[in-house]
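For this depiction, one protein chain was excluded, whereas all remaining protein chains were kept in their positions.
The first chain written gets the first letter, and so on, giving A, B, C, D and E; residue counts start at 1 in each chain.
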């Protein structure tokens, strides 16, 4: 059985810019990686699409969904949408129920989600809150009691927000994504309307890569920064 | 060539209570572990010894040195003393020079030292400052320039102070020391005058162990908590 | 077209004590300033009124509304109420919709609201959350799409709570309100039942004024402290 | 009239492990202590009970209620349940109304509740939020106006969570519970299914006790750590 | 034997503005209170004196010493000076030795000193560091070993700096100084050159007093805010 990873994002772009390297890297190594994308970013993250006077909520959602599916395919991951709306993102008990089921079904080795704070975008911490709640409730034996699941709440890694310091983001992990960079970069191309961000996030990857090299003493080129929330249990210090 | 670990402590007890598990664990696996003990704790950590009216600074230092050497031997580590004094701990440029040499000679895979703050004991953060300074200067090619050393500044792990929350200690690593507990416990016995702390630090180890089990979902009994200071560079998330 | 300022408060007293100087100062210079007052403070900020055994929720609300209108008039600002209730303050989607419209209509140069935390009064951070959410959603082109608005999310200034340190309030701006002090002081008189606070907030203004003088090296008498939330973009350092 | 204390917890175990000493100590001295237990911990804190394939939500709730009542009786306290559910805990306006009435009726000298954060268990900070909101609204004269109550918002003490540093728990009070330890320990026995926690929380009490002795210079054996939220008003420094 | 209190300040004004109420209050109740004033504030806190073209370092020191002695007398406290200089304050081992002796001789029930940080005045945190170091070393039995002292490291209270939020000052104690206000106010008059601060610190006292009333529910007029550094050990919660 392959190991699994789980990614919970508010909008489609987030999993590409912020976690595309981790997704592609683990997928390439045979992991099953599943993305739960809570909204299509249809209202607040689709400024380009609304310039078309004929745009409707449905047309924008469909277009963004297609892009996200294409990007997930490039990265090698499954994707599921919740259509929770954006600006604001509003989840329902049924969505929570589904997310809990997913945690139990996947029993993931890690879950990736947004930073704890983001004063620029309240959908992001709301997605984090949702992911954390589902991760915890999945532990409760009294939730859908019955035989047959083995679930341990996985470590949580928060991916890098657009303006890290304003979000109190404290990166304590830098993932070397050299082996996955080309794939991540190709996933950018599934989001043609946000072309101005391609170069931005390439620069982020290069600078995190150089920081990674400095911290480890081992050369690397591209990095993704993460904040690990819970203590890491180790058998040997490293 | 075995890997090496480096431990910098203010007083003898510190490496036993706080890092004895890590030392014994790695030594058992063939690592070379070296302890740099900056003082003998002769003035402020030897209350018992001073109850003897014939005690002198030299007699107390000699007794505490013997204890520390015995404990290091039990743990399987080398030990070197600097005799920097305690209450307060005052280091000299010559001591710094020696510490830099040690970093270069050992080229350790990690360095363990005290927390960044400790309002109960100013020798502790002073030892941390000293260790950090030596670790950094060892990188400078203009310090004793010449051919022949390969040194990369190692990750720094801060061990647990007596009252963690008062010291802003943020444990982000719990080391499973089940394989080393018996050895650590035997090292306690080299410090007979602090017998009241034996049970205290056994309780700390058991409670950190239970926390480790909760965070990982894998049973363990004894743990040591550490705060890793710099980002960890990873090739895969875990 | 005059510039505009926008003030979002939980209760009537708040805009007088905490932001009256900023409101009067900008109004005096020809700005359009609009206050959105989410409740009348009828349950929790009207202890005096409830001493009258004939008081009803409606009579208290009417009285406090009249006071707030009078104070806004003295300060030179427009005021709009939402009747969201207090203790607790509970906003509805319709209120949010109106607040978003206001952000777009005003396109303000700044928005003033409460601190992020206030353990003494949960209505205050709730008002802040509401203001921040409306400010962000107003940016979403998919919210009421169509031609014709120009909106840029304005800088947010948090005004001073009653007990700043308990609220983690970090003042990084002191506004010189010398030119507006007399007006602010006159607005106090619209709130006769809270006379004990007149002197309190005069002292706050004088002490913030002296701090302002110390920080700038330029004499000033009366100040209002603010916490600017987002980075300030500058063309020259000052 | 005896003084009163008020304890608001999310689940039954919490008041035993975290505040059992304070409850028993004050009860022993003649205080009226009331516990408001928001849920039965039936879904997420009853793993043992769900191992029985015949378990139902009602049977688990009944069993845990009986245990909690027994523990409260041992400690000498009254207990009231709200049946708000757990994993997640969801309170209603009617529950809030009742909690406000309780604050006014008891006019407690203190209220004990959970830490502000707990990334392992979202029911805990939700209980804290609920307790704080009720404590504040009880002050509003416009809430159920009328003659006849004397209420002053009491000091809030947060009790120790399972993993203090991960919850940003800052203990600034250690309560000497030597006189109540035997009672607290007996209350543990009302929770036979969580026997693995008996020893854990005995170790916590012993270690907090030793810390208490170090901070005061006066010997004590068992302690409970608390974080006092609001400034303490003193007539003399101590 | 009366209880004793110990106050360590960088400059003369500090003990008057920031701790004059505590000093007078305890002195009035029969405590022995001793002030250790590390410098005369002769270079950086005597702007007025240096306006006299004939001023010399010695004349300024003498004048400020006389003022400080007068103020201490009004407050009912002993005073001792160290002449450590100001701007910057530089202490010597001999000064530290004397401060340690004083801690042992006084065995105080509390020590008052400056905040941990003050970006406006580096002498203040230096005085705090000095006081903390002496307080700790006084515990070391190996420092001047011998029979005959009973010393327990006392609780530390930090008094309020000029700009509390900039100094990360977190007041968790408000002392009711109503009984000592007149005395404190009279001590102000010993510092005639800083008359502009008389009103400032009267406003601080009134506002802290109103905050004290709000936090306790008991009326008070004048307050002094303190940050207690170490956990308070309690026999009953209050």
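We adopt the following convention: a residue touches a chain if its C-beta (ideal position, glycine included) is under 8 Å from a C-beta of that chain, and two chains touch if they have at least 3 such contacts.
These numbers come from a predicted model, not from an experiment.
Chemist: Can you list the shown chains that the omitted chain is in contact with?
Modeler: A, B, C, E
Chemist: Take the complete complex as the reference. Which residues in subunit C touch the chain that isn't displayed?
Modeler: So the residues of subunit C touching the missing chain come out as 5, 22, 25-26, 29, 109-110, 112, 152-153, 155, 157, 171-176, 211-212, 215-218, 220, 225-226, 228, 230-238.
Chemist: What does the interface between subunit A and the hidden chain look like in terms of residue numbers?
Modeler: 120, 162-165, 169-171, 196, 199-200, 203-204, 206-207, 210-211, 214
Chemist: Pick out the residues on subunit E that sit against the missing chain.
Modeler: With respect to the unshown chain, the touching residues of subunit E are 42-44, 46-47, 49-51, 53, 55, 57, 60, 86-88, 119-122, 166.
In this text, only the chains that are shown with their structure count from here on.
Chemist: In terms of touching chains, how many steps apart are subunit A and subunit E, taking the shortest path?
Modeler: Minimal hop count between subunit A and subunit E: 2.
Chemist: Greatest Cα-centroid separation from subunit E: which chain?
Modeler: Max centre-to-centre separation from subunit E belongs to A.
Chemist: Applying the document's contact definition, name the chain pair with more C-beta pairs in contact, D-E or A-D.
Modeler: D-E
Chemist: Please identify the chain with the largest separation between its CA centroid and the CA centroid of subunit C.
Modeler: B
Chemist: Taking the mean of the CA coordinates per chain, how far is subunit A from subunit C in Å?
Modeler: About 37 Å separates the centre of subunit A from that of subunit C.
Chemist: Can you list the subunit A residues in contact with two or more other chains?
Modeler: Expected reply: 230-231.
Chemist: How are the chains arranged in terms of who touches whom: line, ring, star, complete or other?
Modeler: Topology of the interface graph: other, matching no listed pattern.
Chemist: What chain pairs are in touch here?
Modeler: A-B, A-C, A-D, B-D, B-E, C-D, C-E, D-E
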